[in-house]
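Please read through the structure below; I'll follow up with questions.
Every protein chain of the complex appears in place save one, which is left out.
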Amino acid sequence: MDAPSLPETYRAILTIRRFEERLLSLHQEGLIQGSMHLCNGQEAIPVGACRELRADDALTATYRGHGWAIARGLPLPDLFAELMGRASPLCGGRGGSAYLCGAPYGFLGENSIVGAGVPIAAGAALAARRDGAGAVSLVSIGDGALNQGAVGEALNFAAALALPLVVVVENNIYSEMTPIKEMVAIDPLAQRAAGFGIPSVTVDGNDTAVVQAAVAEAVARARSGGGPTLVEAMTERLVGHYTGDAQQYRPAGEVEAAKTREPLTRLRAAAGQELGAELAVVDEEVEATIESAVQEAMGYPRPDPAGAALGVYVD
Amino acid sequence: MDAPSLPETYRAILTIRRFEERLLSLHQEGLIQGSMHLCNGQEAIPVGACRELRADDALTATYRGHGWAIARGLPLPDLFAELMGRASPLCGGRGGSAYLCGAPYGFLGENSIVGAGVPIAAGAALAARRDGAGAVSLVSIGDGALNQGAVGEALNFAAALALPLVVVVENNIYSEMTPIKEMVAIDPLAQRAAGFGIPSVTVDGNDTAVVQAAVAEAVARARSGGGPTLVEAMTERLVGHYTGDAQQYRPAGEVEAAKTREPLTRLRAAAGQELGAELAVVDEEVEATIESAVQEAMGYPRPDPAGAALGVYVD
Amino acid sequence: MSTNAVTEEITYIRAVNEGLRWALREYPKALILGEDVALPNGPFGATRGLHGEFGDRVIDTPITESAFVGAAIGAAMRGYRPIVEIMFMDFTQVAMDQLVNQLPNIHYVSNGGFRVPLTIRTQQGRTPGSCAQHSQSLEAVFAHVPGIRVGLPANPQDAYDMLRSAIASDDPALIIESRALYASRGPVELERPLAPIGRAQLRRPGEDVTIVSWSRMVGEAEAAAQRLEAEGISAAVIDLRWVSPVDHDTIAASLERTGRLVIAHEANRTAGFGAELAAWATEERFWDLDGPVARVGAPDIRMPAAATLQEALLPSAESIAETVRATLNAAPA
Partner (left out) sequence: MSTNAVTEEITYIRAVNEGLRWALREYPKALILGEDVALPNGPFGATRGLHGEFGDRVIDTPITESAFVGAAIGAAMRGYRPIVEIMFMDFTQVAMDQLVNQLPNIHYVSNGGFRVPLTIRTQQGRTPGSCAQHSQSLEAVFAHVPGIRVGLPANPQDAYDMLRSAIASDDPALIIESRALYASRGPVELERPLAPIGRAQLRRPGEDVTIVSWSRMVGEAEAAAQRLEAEGISAAVIDLRWVSPVDHDTIAASLERTGRLVIAHEANRTAGFGAELAAWATEERFWDLDGPVARVGAPDIRMPAAATLQEALLPSAESIAETVRATLNAAPA
C-alpha cells in the first residue's frame, strides 16, 4: 500500500471527529436518546489500524466504537440513523450507540460489557485460522478492560492456540473516571501481554502512521501463523467518558494540554502553509459529507413498533 | 524458627499421604461417597508453606485441599468425619471432600470452582491489611487455574492495592487430564505474574524446605507491606485427577518416574541408614494416628436430616 | 426531635447516599467497594462525599467484578461488612460465580462457621436509549438463589430503609435499585428504626383486584389503579419490596378481599418473578381466586436501543390497567 497522504489522513480523522461532535448536537436537539461514549482525540487509532484490515478480516470494538465503525467503512448515514433510533440497515435501531454492528462489513460489533469482545474476537480468529485464507481478527479494548477476567482468559486462549488475533488497547489513561495507573501495578500496560506469552508494543496512538505500522507488524504475524499480538496505543480523550460526564476528576489543564497533542492539531501543524489550504477544503468537504449523512439518516423511517419483539430467534 | 528435623518433615508428609490413601480405602469400603481429589505426591507444598503461617493468617485452598487442611492443623478425625458425611465439627458433613472449611483454624476453605478462591483470598488480604497486625492471606491453586479469569482479576486487584497475598501455584503439570504446557504459551507459569507486576519464583515443590524458603520470602514481603507474590511449586500427582481417573492420558512410565522424585522417596533416601530406623517408627506412629482418627471419626453421628434445610440464613 | 423534623424531600439516589453514610458511621467495619466510587463520587452519585468523609474505607476498584465481589466476600469472612456497588445489573453476569457459587453457600456449608454480612447494590431496568446489555431486569435469577436476600426499593424512603436493613443483616443481600427512579424525589425520614427485611407495603387498598408490583412498576401500577378507579374498578396496589423473602401475608390479606391477582414487573414474563407469585397463589390460595391470575411483563425479548421499540415492549400503567380489565372479565370459555 502507498502511504496515505496527510490530507487523506486528516479527512479520515476529521470525519470521525465531526461525526462525534454532530452526535452531541443531535443529542442536545433531542434527536438522540441515552448516553454515548465518544472517541474525540482517539481517532488516529481506528484510522491507522483499519488501514491494515482486509475485507475478510473480523473487527470487534467497544461501546466507544463509532470511530472503528467509520474507519471500517460503515456508511455514515446508516450510523447516524442507528444512533437516532431509526430503522438503519445496520441493526434497525436495535443496537444504538453502544452496541451496534455491521455484518456485511465484517464488523462483529461494539460491545457494552467491558472486555467481553475479546473472547468473541478470539473465536473469529479461530474461524479465520480454520478457513485458512490468512484472515485475522482485530479487537479494540480500553486500558481498564485489560483487567477483566474475560480478557485475560481470551489472551491466554489465543496464545495457547496461536490464533491470528490482534488486540489493540486504546490507553486513554482513564477507565471511566479512574486513572488506569492507580488500578494496575505495571507500566506500560503492554507488559501484561508477556505474562501470556504474547508479543506487544506500546506506541503513540495519536499518530496514524505509527499505529498503522504497529498493527501492520501484528497483522503480518497473525496472517503468517505467528499468533496474537497486543498493541497498546497511547492517547487521550478530549471529552467526557460519556455524554454528560462533567470530568471533575480530571486535573486542571489536562484536557487543554491534550488538545495540543491530539491528531488533528498535529496534522494541521505538520501541514503547515503548504497543505493548509488543502485542509481547509477538506474541512468543508467533511462538513458537507456529515450534513448530507445526517439528512439521509433523517430519511430513514422509525422502526415499526409492531416488529419490536420479532427476531429473538431465527426459527 | 528452627528448621524442622527430617523425621518431623517425614511425619508431616506421611500423615497427609496416609490420610489420602486411607480415604481411598474408605471409599472402596463404601464409607465415603462421591469423587475425591487426592494430593498424593504434592504434600511437600502445603507442609512447607503452612510452616510460615501464623494463627491469624488466612488460608484458602482448592478441592485438592486435604493436605492444606491437615498442614493447617485441622484435626484428622474431624476431616475423616467430614468426608464420611458425618456431623463433623468442621461443616457438619455439608462441605465434603471438595468444599470443606474450618473457621476456627483460619481456613477459609477449599473451593471446587477452579480459581474462585483467589478473589476471596484477596479479600482476606484486604481485611488483614486493614487490621494492621501484619497478617497475610495465602491461597493455593493449580496450574490450570491460573488461566481462569477470576484469578487474573484477583492478581491484578492484589497488585494494584498492594495486598498481603501469597499465591501458591501447585504445578502438577496437568489440569485434570490435559497437560498444562499445551494450554499456555509461557514457561514457567510464574511468568504470568510479571504481567501483573507481581514478583514470582518457580521452585521444586517436592522439597519442603525449598517451598518453605520461597513462601517465607513471599510472606515477609506481604507482612511488611510489599504486596503480593506468586510462588510456583513444581510437583507431580502420583494418582488420578480424582478417584476413578484411570489416567490413560499419562504417558507410560510417567507415574513410575514421578515416584522416584516424590517427597517421601526423597526423604527416605536422604535419611539413609542413620535415620532410617527413626522413620520406621514414624511409619508406625502415623499408621496408628490415622487409624485412631478413622475410629474417632466413625464415632461422630450422621447429621440429622431434619436439619438439612436449616442454616441457609443467619436470620 | 420530632419525626417531622428529620423528614427531607430528597432524590432516590440521595437517599441511597444517606443510607451508605449511615452505614459507614454505624459500622466501623463497613467498607464500600466499586468502580469509581471513591474519588469520582460514584458513577450515579451514590457515594458522593463518602470518600471525603470516610477516607480509605471507600475503595475504587479495577473494572473486575469477580475480583471485587470475591474480595468483599473474603473481607466479610474476616470480620468486615462490605458494601459493593455493581454499576448495572447486567454486569452481575461477569461475577456470577462469586454471587451464586460462593456467596450464598458460605454460611450454610460452613455450618455457621462463617458469616458473610455483605450487601451488593446494583440498579437495573431500561431507560431511553439504553442498549440490550444495560437494560435487563434479573431479580428472578437471584430470587432463585437461596442464601441471598433480594430487595427492590421503589421510592426514596425505601431506597434508604431497605439498604440499611440489608447492611445491618448478617446475611448476604442484594439491593436492586431503579436507575429510572434515581432522580425522582420523595420524603425521606432519616432517623427511623431499622425495618425488618421482607415486608411488603400496601400502597393502596382495593376491593376488586390486587395488583402486586415492585421497583419502577409500582408507580405504573398506582397510575393504573387511578385510571381504573375512574372506571369504577377498585384496585389494591402492593409494593412487594423484597422478592426474597416474600411477604405472602400481605398479598394473601388483600387477595382474600379481592379474589383477583395481577402481577406486574419490567422483567421478561417467562420465568420472571411474577411466575413465582402466580404459582404461590394457585398453590396456596386457590380457593380465594375468583378467576385467572394475570402477569404483566416484557414479552420475552432482548431490549432494543431505540426508544420507540422499547416503549412498545415495556409494561405501563395502560397495559396493567388493560390486563386488570381483561382479568375481571375473564370467564370460562
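First chain written, first letter: the chains are A, B and C, and each begins at residue 1.
One rule holds for everything that comes next: a residue touches a chain if its C-beta (ideal position, glycine included) is under 8 Å from a C-beta of that chain, and two chains touch if they have at least 3 such contacts.
This one's a predicted model, so the numbers in the text were calculated from it and none came from an experiment.
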Among the chains presented, those that the missing one touches: A, B, C
Among C:A223, C:A252 or C:L289, the residue in touch with the chain that has been omitted: C:L289
Sole residue of A:I16, A:I32, A:A69 or A:A124 that reaches the chain not shown, by the stated touch rule: A:A124
Selected residue (touches chain absent from view) among C:I13, C:I32, C:I86 or C:V141: C:V141
Of C:R199, C:R257 or C:R302, the one touching the omitted chain in the full complex: C:R302
Selected from B:N147, B:N172, B:S200 or B:T235 as touching the chain missing from the view: B:N147
Missing-chain contacts mapped onto chain A: 58, 60, 90-92, 94-95, 99, 101-104, 108-109, 111, 113, 116, 118-128, 130-131, 137, 149-150, 153-154, 156-157, 160-161, 311-315
Contact footprint on chain C, counting only the chain that is left out: 90, 93-94, 96-97, 99-101, 104-105, 108-109, 131-133, 136, 138, 140-141, 143-144, 146-147, 243-244, 267-268, 270-279, 281-284, 286-287, 289, 291-295, 300-302, 304, 330-333
Absent chain, residues of chain B that touch it: 32-35, 85-86, 92-99, 111-116, 144-145, 147-150, 175-178, 182-184, 248-249, 302-303, 305-306, 308-309, 312
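One rule holds in what follows: only the chains that are shown with their structure count from here on.
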Graph class of chain-chain contacts, one of line, ring, star, complete, other: complete
Approximate Å spacing (C-alpha centroids) for the pair chain A, chain B: 45
Approximate Å spacing (C-alpha centroids) for the pair chain B, chain C: 41
Touching two or more other chains - residues of chain B: 149-150, 153, 156, 160
Chain C: positions in contact with at least two other chains: 61-62, 64, 66-67
